[in-house]
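Okay, here's the structure, questions in a sec.
Selected chains from the complex are presented in situ; the others are not included.
Each chain gets a letter, A and B, in the order it is written, and its residues are counted from 1.
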Amino acid sequence: MADPQFFKKAQNFSLRELADLTGSELSEGADATQKLHDVAALDVAGANDLSFLDNVKYKDAFLTTKAGACIVHPSVAGFAPHGVSLLLNSNPYKAYALAAQAFYPDVKPESVISDSAHIDPTVSVGPGVVIGPGVVIGPGAEIGEGSWIEANSVIGENVRIGAYVRIGSNATVSHCHIGDHTRLYPGVRVGQDGFGFAIDPKGHVKVPQLGRVIIEDHVEIGANTCIDRGAGPDTVIGRGTWIDNLVQIGHNVKIGRGCVIVSQVGISGSSVIEDFVAIGGQAGLAGHLRVGAGARIAAQAGIMRDIPAGEEHMGSPSLPIKQYMKQVALLKRLIKKDK
Amino acid sequence: MADPQFFKKAQNFSLRELADLTGSELSEGADATQKLHDVAALDVAGANDLSFLDNVKYKDAFLTTKAGACIVHPSVAGFAPHGVSLLLNSNPYKAYALAAQAFYPDVKPESVISDSAHIDPTVSVGPGVVIGPGVVIGPGAEIGEGSWIEANSVIGENVRIGAYVRIGSNATVSHCHIGDHTRLYPGVRVGQDGFGFAIDPKGHVKVPQLGRVIIEDHVEIGANTCIDRGAGPDTVIGRGTWIDNLVQIGHNVKIGRGCVIVSQVGISGSSVIEDFVAIGGQAGLAGHLRVGAGARIAAQAGIMRDIPAGEEHMGSPSLPIKQYMKQVALLKRLIKKDK
């Protein structure tokens, strides 16, 4: 189904191969030798396609799907339409992700350094690197093995980029160390001065921003997102954290491992986000806060205080989710009574 | 009034010509041969300028304007100061737009392909195209007749761009088909991977993003706005839709025709926005929703459920406007009573 102009399919797989690749069980009676040629959504999949059901919103599409096979949670196996083989998995979305990666593995151009890139002679470039046209790399920078810097990006002096990193086009990176397997999308801005100045009616006085940005391994940073460097301490993005588009991360912010930060979130300076925190779109966090491990912050929430580990907060100013739901329900009742 | 360093005026027009151009009626006694030399705002317009009144906030400026002529709704014609000719139109702002376009038609540089652009030899370039310095265009891309790609933009492999499209500078476009007469402003990001992954404490697992972005004709997309490509289905922006700056549009989103989406709005993945929907600045929409045709969503609203066609919603979480107004009024009263 994927447009072959943009995506190259690697090969076909048998149901058995897909079960092994994704850690799934075949449903009773499924033919392990059945060949699947592609992945597709439930409503458009055909007899040679593998699909998946993960969100109950799409159960009607599941009931009528014409997919050859489908990855589902064991609890819904009984609802499958006749003729659809099932791969049973407790995390169908993850299993689908692994299957889709097998059909459509990542592609990278062959190693090449564009003639029109402007690379300082002191830059260290690892083997297998791709550097696109118009890229500018300052003195002393290091680009690790297999990394890919796309067209017209600008990498500052002494920046260190690890192995198998991909920097999207038109991005700007300075004052920064980046780990391995990390990806920055187009238009990302990393390492510029934070918003640091002393207010003064005669003219605000700039505070030199003397820290760096440290981005660990396996991080993803969405398009046009901005991460300011530290004012003294570093700004840190922990291993395996995923950040969406148009997010703002202020100076000195520390983000732990495995966090998920949705589009247009703003995190003010010096706040600490511990491991595995999830923050919904457009939420805002004041500065100098701590959000405990595993906390969940709803979209558009306004966080003005520390959030204990594992708590879920909604609203602006935010409340623990139970209180917030009570408030919403109470207001509804009051309006109903009122005329 | 417009600075001639930045804007070239085409010619002068008679009142009759302007009435014809804009579909307006001359007011009684107006001199059809009166020459107007320029457009200007009510408070700065002089005897040779055409102005307009559209927003009642500016009625004082209308009462004292020195404009030679003014486009107004027929209902306010009686308030015109002495000596101001009137063009009567039921949509004065549209009429002004047409007049201003006549005085200041769009200009495009002469067709030229910059020597310093990096254009793969397999790219198809239509007649009359302008390609600025530092532009990078990947293999197999098509640039239609009369299109203009501004400096340092990056167009990916096999992207199709229609006729009379303008792509602003430092923009990035991949995995995308763009219709005719569409315009992307500087720094737009179109076609990057959506925010798709299966959450896993051992490391989130990326879901390959196998869809495209389809942008139809006469679309405008504001500066630094991000539109992710589909995960499987395409992300679609319908004909004649206007999108402002710094907007986020997630994967698989379908936006209909003629929508208006103001700055900093965020639309989460897989939501459907039907035709002629208006969304105010900084509003956020959860994923997998449907907003019916002609619905209106206020600035900063938080949309967590489907919105029926034609409804107006405000607040976060949003309410139909009547209920929302009641809630605001009720809270005011309660606070007043309270001490």
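Criterion: a contact is a pair of C-beta atoms (placed from the backbone, for glycine too) under 8 Å apart; a residue touches a chain by one contact, two chains touch by 3 or more.
None of these values were measured; they are calculated from a predicted model.
Assembly remark, whole complex in this entry with 2 chains visible in place, copy number of the identical chain is 3.
Everything below uses one rule, namely that only the chains that are shown with their structure count from here on.
Taken together, the subunit A residues at the contact with subunit B in this complex read 1-3, 5-7, 39-41, 44, 55, 57, 91, 93-94, 96-98, 100-101, 103-104, 114, 116, 132-134, 150-152, 168-170, 185-187, 218, 220, 222-224, 240, 242, 244-246, 258, 260, 262-264, 276, 281-282, 299-300, 316, 328, 331, 334-335, 338. Within the complex, the subunit B residues that touch subunit A are 116, 118, 134, 136, 140, 152-154, 157-158, 170-172, 175, 187, 189, 192-193, 195, 197-201, 203-208, 210-212, 224, 226, 228, 232-233, 246, 248, 250, 264, 266, 268, 282, 284, 286, 288, 302, 316-317, 323, 326-327, 330-331.
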